[in-house]
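Here the complex is missing one protein chain, while the rest keep their positions.
Just so it is clear, A, B and C label the chains in written order, and each chain counts residues from 1 on its own.
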Amino acid sequence: MRVGFLGLGGMGRGMAANLLAAGHELIVWNRSPEPAHALARQGAEVAPSPAAALEADVLVSMLADDASTRAVLLDGGALAAARPGLIHLSMATLSIAFVEELLVRHAQARVQYVAAPVFGRTDVAAAGKLNILAAGPQAAIERVRPLLDAMGQAVWPLGDDPRRAHVVKIAGNFMLASAIETMGEAAALAQGYGVEAGELLNVMTNTLFAAPAYRNYGAMIAERRFEPAAFKLTLGLKDVRLALAAGEARQVPLPFASVLRDNLLEAVAQGEGDKDWSALGGRAFKRAGQA
Amino acid sequence: MRVGFLGLGGMGRGMAANLLAAGHELIVWNRSPEPAHALARQGAEVAPSPAAALEADVLVSMLADDASTRAVLLDGGALAAARPGLIHLSMATLSIAFVEELLVRHAQARVQYVAAPVFGRTDVAAAGKLNILAAGPQAAIERVRPLLDAMGQAVWPLGDDPRRAHVVKIAGNFMLASAIETMGEAAALAQGYGVEAGELLNVMTNTLFAAPAYRNYGAMIAERRFEPAAFKLTLGLKDVRLALAAGEARQVPLPFASVLRDNLLEAVAQGEGDKDWSALGGRAFKRAGQA
Amino acid sequence: MRVGFLGLGGMGRGMAANLLAAGHELIVWNRSPEPAHALARQGAEVAPSPAAALEADVLVSMLADDASTRAVLLDGGALAAARPGLIHLSMATLSIAFVEELLVRHAQARVQYVAAPVFGRTDVAAAGKLNILAAGPQAAIERVRPLLDAMGQAVWPLGDDPRRAHVVKIAGNFMLASAIETMGEAAALAQGYGVEAGELLNVMTNTLFAAPAYRNYGAMIAERRFEPAAFKLTLGLKDVRLALAAGEARQVPLPFASVLRDNLLEAVAQGEGDKDWSALGGRAFKRAGQA
Partner (left out) sequence: MRVGFLGLGGMGRGMAANLLAAGHELIVWNRSPEPAHALARQGAEVAPSPAAALEADVLVSMLADDASTRAVLLDGGALAAARPGLIHLSMATLSIAFVEELLVRHAQARVQYVAAPVFGRTDVAAAGKLNILAAGPQAAIERVRPLLDAMGQAVWPLGDDPRRAHVVKIAGNFMLASAIETMGEAAALAQGYGVEAGELLNVMTNTLFAAPAYRNYGAMIAERRFEPAAFKLTLGLKDVRLALAAGEARQVPLPFASVLRDNLLEAVAQGEGDKDWSALGGRAFKRAGQA
């Protein structure tokens, strides 16, 4: 398949490389040119503009957020000028409000919108082992299935309404942030009685909480290993804000998300915004005046 | 070994039965006599008073809380009258403040205090598959090891200071309550966009959150199956209070625990205290005005 | 002075009437025509379009929120077409982010922006007794001083930067919401011991809290008198959201505002959005299962 690809950040470059490796024809665009050139050396064509990347069977977008997606896809007219019938595989974490706007714009341009946000950090993306949440027109999803299979270890079907996949992604990231905060508070409590975070989390992640989220982030908290960032704390704050906004639009109070927002915001105010978002867990030690 | 056993509630009766089955000699006491008689039919001796159960090599206590432990062990003078050298295997979830008082009283009575609180609900206790957190004098722990092995699938050594095992238990229950609240909020958010809790949790508990705590409580939340209670919501409130009190004594703020306390208290105020504490997760739907 | 006036809601109509009464020449516009006609009977001219109201010495706007201000002033091109040198007296409660956009657009149109948000509900507006927060170019403020004096009992000078007046307005509304929540919680606590809200608040509002905010809202809470709404709960939620957004833009965590947001959102979810925002105080009784 001929695939246009927008957004070659930490996640996108690994995903695009896996599409190339699976034999697809790729035309890529990125705001800064280096990642595109790197992929060109692997066989991709470099698009001179975002619009050029839409001249394909399928467009994949993995841009940083609402704002960059709007800038690349809408503001320059790329979407409006797209070929009717194009399938857009939208894989970034976007706000529900923006997705709703995108759905209107895609309908106007007669482009099919398939939501396919993912779980997995950059190493998982590079390994082609993402978990992909898919929602949209079923025929379109079937059509892009080879692409999804090249990028992920599993595709989780979530129905026809693209917002459903996006909200599951947002809810999942909220659950991760909650787990990080929870481990931080539990570890600070234990440390008050001389139990190191690693001792506590060793018990918990081998019993009731024997899950990747707890093991990975638990180790980072136990070791206070918050740099380099695999996922920046400022991005975590953005995602918690997406949860709060999505909740507000449907009148769903989220008291834990509110606490997370305040704690993340405090971390940013105190200079920790560029650390990994697991640094949220480290805040509990600071609050308690612990080393 | 001759083992005295105090407290034959849902947890204690299964644990005591496993000790019997492993060939130990048991003398049991319970406030209401029926569970003691049931165990007598399996070969246990029934103690006429708590003090009589202390005439043994090892005393195991699995009473409901601080108050009942105080009433049974301290108020009637049973501990004060105990044989010096007795090992007390203290397996209930107790407050750190009360454990500190117990440590003083045990030292006065020259009784060795081994903390051994457990993770696992009644079915796990009956199956002898508990996870046991052990802290106290190492020689004493070695001495009671056969008892621990009869009751649990694993013993997690936590050092010499008994408070360390108790605080890990308290921190672990806080983590469970946090996971329940988190799933409730995430599910209410998803439901605002037509995604059923079961759909969301199916994805999450098969990927990032593939852990018993999430699977078990997630299923209960997805099905709104909060009765009958395996662990009552009022007990969950008690345990969150233990976390807050233990934190306060060491100046450890626990903002998530504060939210949990308020939400559990509201649930009790509105008549849900006797439901399973997974009903905490169901509160999120109510707050959002969802069915 | 010839004054254009946009927005004749509950607040605006009283303010406009006071300008007329002070002898100013008024040209008014409102989305629904009735309030404009009512003012016409008092001597005002009715503008056929928003743009027509800008043909004046001073423009006063008192529209509902960001969205309506944007629709009326920006989307139709009224501001862009305004006479350079016009002074715009912006009196509504607007978000800081939107004010920052307005400042750019006013500079482009060479219209002077004077921020003048107010404290006081509709009865206070009608009586010309508002407290007005003024910030902007000092010469422009001096120029419109007769208008401010006609609408308010006091003008509080806040410097040259218009955002300063808007943020004080937002902070003040947050303080009001906090006071309402505080009284609700305190009253529910007292009621748990048989002390009626009126008894508690009688003591407090005659001693430490002898202030209008506590007296007015305290009486409403004591009497559970939340209808008809003088200021709707949904508007209160909007204003708390303005505080959270303004804080987030400057990395200022506001934990009380987060609680207020969740409690207000829950009230809306449960059908209380059209009540007076003092109904926020009534939520505390509901949470406690009190009548």
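The definition used in the following text is that contacts are C-beta pairs under 8 Å (C-beta built on N, C-alpha and C of every residue); 3 or more make two chains touch, one makes a residue touch a chain.
Only a predicted model underlies this, so the values are computations on that prediction, with no experimental measurement involved.
A.B. asks: Of the chains you can see, which ones touch the chain that is left out?
C.D. replies: Over the full assembly, the chain not pictured touches A, B, C.
A.B. asks: Using the touch definition up top, pick the residue from C:L19, C:L54, C:I87 or C:L176 that touches the left-out chain.
C.D. replies: Going through C:L19, C:L54, C:I87 or C:L176 one by one, C:L176 is the residue touching the chain not shown.
A.B. asks: Which parts of chain C face the unshown chain closely enough to count as touching?
C.D. replies: Touch set of chain C with respect to the missing chain: 96, 119, 131, 133, 154, 156, 158, 161, 163-164, 167-168, 170-172, 174-176, 178-179, 181-183, 185-195, 199-200, 202-204, 207-214, 243, 246-247, 249-257, 259, 263, 284, 287-290.
A.B. asks: Kindly note down the residues of chain A that lie in touch with the hidden chain.
C.D. replies: These residues touch the chain not displayed: 266, 269-271, 287-289.
A.B. asks: Could you please point out the chain B residues that touch the chain left off the display?
C.D. replies: Spelled out for chain B, the touching residues are 241, 247-248, 251-255, 258-259, 261-263, 265-266, 268-269.
Criterion: only the chains that are shown with their structure count from here on.
A.B. asks: With centres defined as the mean of C-alpha atoms, identify the chain lying farthest from chain B.
C.D. replies: It is C.
A.B. asks: Rotation angle for the CA superposition of chain A on chain C, to the nearest 5°?
C.D. replies: 180
A.B. asks: Using mean CA coordinates as chain centres, what's the gap between chain A and chain B in Å?
C.D. replies: The mean C-alpha positions of chain A and chain B differ by 38 Å.
A.B. asks: How many angstrom lie between the centres of chain A and chain C, each centre taken as the mean Cα position?
C.D. replies: Going by mean C-alpha positions, chain A sits 38 Å from chain C.
A.B. asks: Cα centroid separation between chain B and chain C, in whole Å?
C.D. replies: The separation of the two C-alpha centroids amounts to 53 Å.
A.B. asks: Which positions in chain B touch two or more other chains at once?
C.D. replies: Chain B, residues with two or more chain partners: 287-289.
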